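And now, subunit A:
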Amino acid sequence: MMFILLGAVLFALGLYGAFARRNVVLKLVAVNIASSGVFLVVVSVAPPLPDGGTDPLPQALVLTGIVISVAVTAFGLALARRLGADEGRATLDDEEETS
Partner candidate 1 sequence: MSLAPLLIPWAAALALALPLLAGAACFVVGGRAAATLALGVAVLSSAAGIVLTAGVEADGVQRLALAGWAPPLGIVWRIDGLAALAVALTGLIFAAVLVHAEKSLDLLRGEGLSEAFRPLALVLLGGLNALYMANDVFNLYVTLELVTLAAVGMVALAGDPAAALRYLLVGVLGALAYMLGCGLLYAAFGTLDLDLLAGRVEPGGTASAALALMIVGVMAKGALFPLHGWLPPAHGSAVAPASALLSGVVAKGGFYVLLRLWLDVYPATGAAPAAAQILGVLGTLAVLWGSLQAIRQTRLKVLLAYSTVAQLGYLMVSLPLIASAAGHASGLAGALHLMASHACAKAAMFLTAGSLIATRGHDRLADLKGAAHDHPMTAFTLGLAGMTLMGLPPSGGFIAKWLLLDASLRSGQWWWAAVILGGSLLAGVYVFLAVSWSMSRPPGEPSDAQPPPLPRRLEFAALALALVAMALGFVSAEHIP
Partner candidate 2 sequence: MTLLPWSQAAPLLMLFSSFLAGVIIFTLDEQRHVLRATLNLGAAAAKLVLVGVVLLGVAAGQTFEVAWPLVGGFDLVLRVDPLSMLFITLSAFLWFVTTVYAIGYLEGSPDRSRFFGFFSLCVTATVGIALAGNLLTFFFFYELLTLSTYPLVVHRGTTESLRAGRIYLLYALPASTALLAGIVGLAVLTGQTEFSPRGSGLAGVPVEDHAFELRLIFVLLIGGLAAKAALLPLHGWLPQAMVAPAPVSALLHAVAVVKAGAFGIMRVVYDVYGLELAYDLGLSQGLAVLAAATILYGSVRALAQDDLKRRLAWSTVSQVSYIILGVALAGPTATLGGLVHLVHQGIMKITLFFCAGNIAETHHVHKIAEMNGMGRRMPWTMAAFTIAALGMIGLPPTAGFISKWFLGVGAVEVGAWWVLVVLMVSSLLNAAYFLPLVYRAWFLPPADATAGRADAKLTLLIPALITAALTILLGLFANTPFTPLAWVRLIAEADHI
């Protein structure tokens, strides 16, 4: 139960950070925190198997999720680098939306 709560708190924190932080690298970090929260919840809500063992499926899901998360973070950082190189900034300004 505690893990579920902890996961939920991490997810909420990460979500907040992703919106509140202006720097894209910080946004990416926040997204990763949120991911960890989700992974924690998914692993810990699954009920144990009838024979008392741990259900392997949620762990498989989370492993997949971690792989995707790594890929996304790497991609995001690459984009952030280009943003810096092209435009010399590290934020997503809303005024730029339709430019």
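The rule we apply is simple: contacts are C-beta pairs under 8 Å (C-beta built on N, C-alpha and C of every residue); 3 or more make two chains touch, one makes a residue touch a chain; residues count from 1.
For anyone wondering why these and not others, all candidates are chains of the complex that A comes from, given by their letters.
Everything numeric in this text was worked out from a predicted model, so none of it was measured.
Among the candidates 1 or 2, the one in contact with subunit A in this complex is 1.
Across the interface of their complex, candidate 1 is touched by residues 11, 15, 18, 24, 27-28, 31, 34-35, 38, 41-42, 45-47, 57-58, 61, 64-65, 68-69, 71-72, 75-76, 79-80, 82-83, 86-87, 92-93, 96-99 of subunit A.
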